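Sharing a structure, written as structure tokens. Questions coming.
The complex is shown incomplete by one protein chain, all other protein chains being positioned as in the whole.
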Amino acid sequence: ERFTIAAASDLRFALEDVIAVYRAQYPDHAFEVVYGSSGKMTTQIMNGAPYDLFFSADISFPERLHAAGFSATEPAVYAIGRIVIWSNTLDASGLTLEDLADASIRRIAIAQPAHAPYGLRAQEAMEAAGVWDRVQGKLVFGENIAQTAQMVESGAAEVGIIALSLAMFPALAAHGYHLIDDGLHNPLTQGFIVTKRGGAKPAAMNFARFMETDEAHRIMEAYGFVMPR
Amino acid sequence: MLGLSPADWQAIEVTFKLCLYTTLILLVIATPLAWWLSAKRSGLRVAVQAVVALPLVLPPTVLGFYLLVALGPRGVVGQTLENIGLTHLAFSFEGILVASVIYSMPFAVQPLYEAFSNLSRRHVEVASALGANLFDRFFTVILPLTRGGFVVAATLTFAHTLGEFGVILMLGGSIPGETKVLSVLIYDHTEAMNYEAAHRLSAMLLVFAFLTLFVVYGINRRFQIAKL
Amino acid sequence: MLGLSPADWQAIEVTFKLCLYTTLILLVIATPLAWWLSAKRSGLRVAVQAVVALPLVLPPTVLGFYLLVALGPRGVVGQTLENIGLTHLAFSFEGILVASVIYSMPFAVQPLYEAFSNLSRRHVEVASALGANLFDRFFTVILPLTRGGFVVAATLTFAHTLGEFGVILMLGGSIPGETKVLSVLIYDHTEAMNYEAAHRLSAMLLVFAFLTLFVVYGINRRFQIAKL
Amino acid sequence: MILQVRAHWRRDRFELAVEMQLPLEGVTALFGRSGCGKTSLLRVIAGLERLKGAEVMLGGQVWQQGRQFVPLHRRRIGLVFQEHSLLPHLSVRDNLLYGYRRTPLPERRLHLAEVAAMLGLDALLDRGIDQLSGGQRQRVSLGRALLTSPRLLLLDEPLSALDTQTKREIMPFLSRLAVEAGVPMIMISHAPDEVERLADRVVFMRDGRIDCIETLREALARPDSPLFDEEGPASVLQGDLAPPTDNGLHPFQIGSERIWLVGASGRARGDARLRILARDVALALDLPGRTSVLNQLPVSVERIDPGPDGRVTVACRLADGQVLLSQITAWSAQSLALRPGTGAYALIKSVALME
Partner (left out) sequence: MILQVRAHWRRDRFELAVEMQLPLEGVTALFGRSGCGKTSLLRVIAGLERLKGAEVMLGGQVWQQGRQFVPLHRRRIGLVFQEHSLLPHLSVRDNLLYGYRRTPLPERRLHLAEVAAMLGLDALLDRGIDQLSGGQRQRVSLGRALLTSPRLLLLDEPLSALDTQTKREIMPFLSRLAVEAGVPMIMISHAPDEVERLADRVVFMRDGRIDCIETLREALARPDSPLFDEEGPASVLQGDLAPPTDNGLHPFQIGSERIWLVGASGRARGDARLRILARDVALALDLPGRTSVLNQLPVSVERIDPGPDGRVTVACRLADGQVLLSQITAWSAQSLALRPGTGAYALIKSVALME
């Protein structure tokens, strides 16, 4: 029986590694992963999307689905995200949030705070660091965290605030990053559910359980996610 | 082949089917519609003409959202379909086909409307006088004389469907082999920073589109109709 | 007013400016281009005609990405601009304007090409014989006789620019007051599941577009040219 | 075959109001000034305008009446439009064959080869229609209509762009088609010579109304006929044509009198019609002496009508009762003291035999 996983874009690299391990253990389990924005996927699930598991970038979406009766399980936290300052033109490891206000930095890319959890946390962090007002004219907004990274990668924006999981992806890891103190923003609690549809599929439930194993946690941690205790 | 994975080929197949069906269906729908629009001047017809263009002004994902709501299991259309024993249209090939048809409608209707508006009544009268019935007139006179409009309609529709992904992503949910089209695949590749694959597919798409258009436009010009 | 926030109004202003400028610039660019394309049959012209349609076949965000690379500070165009003392085009209104122009080009070029192809040479000759120079002929004969093509070109361009957000999102970075257009705003609202705001803005956009198109199409029909 | 038309049509300031019963044998000319409604009438007959309340009937067949309406493509009408109307996407050949191919096999009377030859289009068959001269295009239009082997031909100035010689090749063909194949024609023409040569009947139109319907004979006999605008009045004489005598001239017998004709070679003998322009007929009280005027018929003056420009038209009765018109100056009429009953000689110089 096939099942489908819907996952937030920031999970892309980490989840691929998890899956590789999972497939090795359960070679007869057939499934696909669809990546997208958490908001879009929530809407889709509410309108009959054939997704069996939903890994959101923010626990509020699974909670909403659960409240509306679309889930088979309680929303569970599977990881906590971190954000970093990243650049591929400057050495970001030496940058701080305060440096972002510097005139030499013309463009800062963050994800759209209105709907992307990573964007909202970036905003909170800059507010806490007291630079939010001073960077207003420099901000450009990506649709999601992956697009934000692309804006920086193209060189059009000097720096960006992106997910640690992305900055650790081999293609981007060549450049340094500055990890933002997680005390400066609310936690990026990432939660998941098994949908109504997935609840009837033992394989889907099995994958959900696999995400709680140490093996999965180790991979997630390698990508900079903090694991829930 | 061409360094493409089976997933790529699957997406190519879906894409090609989608573009082809969309174009064909649109020509079939748009032709009578444009004819009706061009036949007389009336408020109703102008209004319909304006309405046809409306799907264009919404952001594709938003349009996709509304379509999802309408065609999905809880929407008017979807529910009606389910009630009569069919399945709703969200997350299915049929669904993205309907969406593409709606979304590309203005690209088919407008050029055809224009072509029909410019059609000389005399030529149609001549064909009648020579014994051609309505059907015959359409295929032997109206169609050849408005062929340019059909070419514009078909190429714009085809190209636009090829590139569209906002609506499809939302309504289709990028299910491999069903709703995952090439544009969604390329989008995924860029999101995954898998640039090499994205470039390769983009280049292929461009070359394919270029060749198709080159041939279509070339043929269209070769049989240019005498202008007097 | 209308329950809109200042941010909404800002987006409306940017959108309106973008659509207007895109349409105007495209008409100015597409007119000579379409004229040149329609003037003679040659391989080069067919190729150019096909190339014009190509931006359409790429997924908008991907096109946006390529444009971002090209127009940004490290891209060919952006660097050239910086070298001559200007600023690169990424994340600026000028940038999304350029992108819109490129992206909507086929919607302007194709209908105009078709209109020019159907233009009777006789009428242009008549105007010459009556003492009208090239410029004069263009405005008093060619333009009125191909008006339908211009209306199709302008409305498709306008509507398409109104709804486009993939390219703009990527290249523009949705900077309020600069590159944040209405379609991006509506998209943001739906992504944030802020449906009420999305519905209100969508409805407004649809009503506005409908009225505009209704008036334009109505006027176009009122001055329908005699067909003989 | 009778064509019945009743129609009332307001086109802005112009009003067509027609009610007629038209016998259709042979060629009927529709004659009237520019803008008088000839083309409009043809459109009504063809069914290109579906007017409310209009009635069109051909023979026993209803084409339009009340809610009944036979569409043009089932009326089998050969239509030649006044203005160029070739199908631009087809070659000359395909234009010619468009209607032919849609004509049921058994109904095909004319074929491409003969029509193309007759119209001088042989060498042009593979051209596009933008590679034709104006007159060539007109001939293709005509040929295309002929090739549908229609039941009725409606021709809107079909020869206007043609030179005299070409016209003279085509007109006999149309005549023959009307007579031999029995295809009635309604032809609009501004050229009196075409009307006189082809028509059996003339419908005179004025300001959207039918003025009168006359046989050509009647039309020509009427001194004030609009046909005479160009050449003045003429008379048509019926008689018997004999083969040429030794002098190379044909005797044309009218009762006991004889008129000598030139240029009738190749014509069958028998019943024939002569058309004599009134201005070609002089009157003399004495028989002239040695002169080249061969025909000198005794007549009696019947009526003298004043004409334009100081001329009068004298109606003379021949011995066998037919009327011959003569146009002379008022001054001559006066100095010869002509009045009804005067006996005179009609001197006729040139005489044309009607086709």
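As written, the chains take the letters A, B, C and D, and residue 1 is the first residue of each chain.
In the analysis below, a residue touches a chain if its C-beta (ideal position, glycine included) is under 8 Å from a C-beta of that chain, and two chains touch if they have at least 3 such contacts.
Given the structure is predicted, the values throughout are model-derived calculations rather than measurements.
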Counting the whole assembly, list the visible chains that the omitted chain makes contact with. C, D
From the listed residues D:Pro23, D:Gly59, D:Gly135 or D:Pro251, report the one that touches the chain absent from this view. D:Gly135
In the complete assembly, which of D:Gln4, D:Gln65 or D:Ser160 touches the absent chain? D:Ser160
Using the touch rule from the top, list residues of chain C that touch the missing partner. 122-123, 125-133, 136-137, 140-141, 144-145, 223, 225-228
State which residues belonging to chain D touch the missing partner chain. 11-13, 32-35, 38-39, 82-84, 120, 123, 127, 131-136, 139, 156-157, 160-166, 168, 190-193, 229-230, 247-249, 260, 262-263, 265, 279-280, 282-294, 308-311, 326-333, 336, 347, 349-350
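Basically, only the chains that are shown with their structure count from here on.
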Chain centre separation in whole Å, for chain D relative to chain A (CA means): 92
Between the Cα centroids of chain A and chain C the separation in whole angstrom comes to 36
By the touch definition above, chain D meets two or more other chains at residues 83
Do you know which chain C residues sit against two or more other chains? 61, 65, 187, 190-191, 228
